[in-house]
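A single protein chain has been omitted; all remaining protein chains appear in their positions.
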Amino acid sequence: MTDAPPATPPLVALHDIHKTFGAVSALRGVSIDVQPGETFALLGDNAAGKSTLMKVLTGVYQPDRGFIELDGQRTEFPTPSASRDQGVEMVYQDFALADNLDVRSNIFLGREPQKNILGPLLKIIDRKKMEAETKRVLERLDIPINPRLKVKRLSGGQRQAVAIGRALAFDARLIIMDEPTANLSVAKVDKLIEVTQRLKDLGIAVIIITHRLDEAFAVADRFAVMRQGQVVGRFRVGDVSEAQVAHLISHGTLDDYVDNGSGIPEERRKIGSTSSMDVVDAVAARGSKGGNGS
Amino acid sequence: MSLTMDNIKTKLGPADLKDGTAATKIKRFIGDYGIIVLFVVILLVLAAAAPNFLTLNNIVNVVRQSSIIGLIALGMTFIMITAGIDLSVGSIVGLAGMTFALLAPASGGAFWLPLIVGLGVGLLVGFLSAALVVWGAILPFLATLATMAIARTAVLVMTNGQVVSGLSGPAEWLGSGFIGPVPVPVIIFLIAAIICEFVLSRTKFGSHVYAVGGNEESAKKVGISTGRVLFAVYLIGGVTAALGGLVLTARLDGAAPVAGTGYELQVIAAVVIGGTSLFGGVGTIRGTVIGVLLLGVVMNGMNLLGVSSYYQQGVQGIILVLAVLLNRWKSD
Partner (left out) sequence: MGMRPKIAAAVAMLAAGALTLTGCGGNGSASSSEAAGKSYNIGVVVLDLQDPDLAHMTDAMKKTADEKGVKLNITDSKKDVGSELNQVEDLLTRQVDAVIMQPLDGEASQNAAKRVIAANVPLFILSTEFAEGADVGYKSYIGVDDTVAGEMQAEYLNKALPEGGNIVFAAGIYGASWTDRRKNGFDSKINKNFKVVAEFQAKGSRDDAKRNMEDTLQRFGAGQIDAVVANNDEMAIGAASAIADAGRTAEFKAVVGVDGTEPALQDIKAGTMSATVRQDSAGQGAKAVEVVTDFLKGGNVENRYTLPFTLITKDNLSEFLK
């Protein structure tokens, strides 16, 4: 298998996660793992369960069944801050910025460093520290922005940098980006790919949620395809074609895939269809087709 | 790469504040300092036109008159920065003031108890507004329209619509006393303003107030308990309005059931003149203090010049419009 587990334990692993909202089974036994420093893409159609899975990972939702492992140790994220404390940071689709505040305030929003004045009872925000740290993280991303600039004056790409910088400022080990390109122009997408590369150089693992294949293929090391609350395939980039993945996203299986001559060489496709796919998941997904009301 | 001021500048591009044509620069200057300029111009005009305007006596008089609206405006600033509004402040003035007037003579010399009960009443109404806004998810305008009516009804029921007149000496001191040359209401207002300025501009809570007003959803996502922030601002609004009511009652040596009626509009006008946005996220205590003083000075000046009451409200309206237009050009 090309998806063979490496020797070191994964940074995070989600095992057999289930989550139901009333009549909707959003997640039905999902397992994924992300290696340290790896860029991992989560693909799937609308309502596949991608966001829900990430909300389980960031402590927004508690799974009905299944568990999370961090560095091979079983752990729990009862709240978003518990997950953040462990170095798991989320970059929201809308960046979750406050336009009326400056860059440094946004980077530290909700986690402002404080210092004592007149004894330990009276604390004020340590703006100097915020400014220095802001410069540091934006420099690490190689996107310097004046820390005192109001966010409403920033371009889309700069705003994204602030959102990512927010994660970096707190020593993130894993950054989750939900549809990071949805708000960006084409030129900015290239910049994002650059930033993702930069995060990889910094040794930070990234999960990118997207339903755009080209992006996933451009940035990811590995990816998983979700459909109707289940993983229907896991691949290493290069092992499958975009056309195959597109088919998988919409059908949940490659069994009925007809090659219409995409660019992937014959041998590769063969390997892809026999060894690099998680057939069990694909079959399971097909078996329950129509069972999901969503 | 290293990050020097130079390369920051080059990378900032059009977003840099220092850029822009001369026209936009002038606009920004007017937007940032226009109210202060307007204030100074008004002061100069009045000083020239009204011989008694720049006397120490009159300055003390204006600031003392402004301190009640000022106190209420402090809390309103917090609320309006969260993109909320509190229409109940006038009723809180009436309710807290009436509570104080009823309890003060009965408690003999000690006015601490009536004071604390009066403030407690303000907290209670603030809590009710907050509960409607946060738990009931009712628009602040409507929620506080309701608490405004409820609190006013409470005043009426308390006294059957009667004026309560005549407080004890120490209670009156709160409204008419002096510490050195400074009137007690002014000292209360100053201390409250300094505390509010500190909280809003220096503390984590203050920063979260701005965040909630700027983007409540974002604030929630980064883990700020927006409900708690909203609760806190309406409680602050309740307390400052109640404090205004206590000082007013002490100053008038009595409470009328209609006391404070219409204050909400004066207060909102002062806060807006001070640069706070009705849409939230923007505003300062410093600005509010200037807005309050500006309105106070204008009213005082018109009286000194013998301007007919017919025109006074109109002039207030013109200043409000001017301020709103000036604030539109703010640089940030």
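A and B are the chain letters, set down in written order, and residue numbers restart from 1 in every chain.
Note that a contact is a pair of C-beta atoms (placed from the backbone, for glycine too) under 8 Å apart; a residue touches a chain by one contact, two chains touch by 3 or more.
These figures come from a predicted structure and were not determined experimentally.
> Which visible chains touch the chain that is not shown?
Taking every chain of the complex into account, the missing one touches B.
> Among B:V186, B:A259, B:V292 or B:A323, choose the residue that contacts the chain missing from this document, as touch is defined above.
Counting the whole complex, the residue in contact with the absent chain is B:A259.
> Where does subunit B touch the missing chain, residue by residue?
The list for subunit B reads 50, 52, 55, 57-58, 61, 65, 156, 160-163, 165-166, 176, 248, 251-254, 256-259, 299-300, 303-304, 306, 308-310.
Here is the rule we go by: only the chains that are shown with their structure count from here on.
> So what's the Cα centroid distance for subunit A and subunit B, whole Å?
Their C-alpha centroids are separated by 45 Å.
> Quick check: in the complex, which residue numbers of subunit A touch subunit B?
Going through subunit A, the ones touching subunit B are 80-81, 84, 90, 92, 94-101, 105, 109-112, 114, 123-125, 135, 138-139, 142-146, 149-150, 153-155, 158, 166.
> Using the touch definition up top, name the residues of subunit B that touch subunit A in the complex.
1, 3, 7-8, 11-13, 15-17, 202-204, 207-208, 210-211, 213-215, 217-219, 221-224, 280-282, 332
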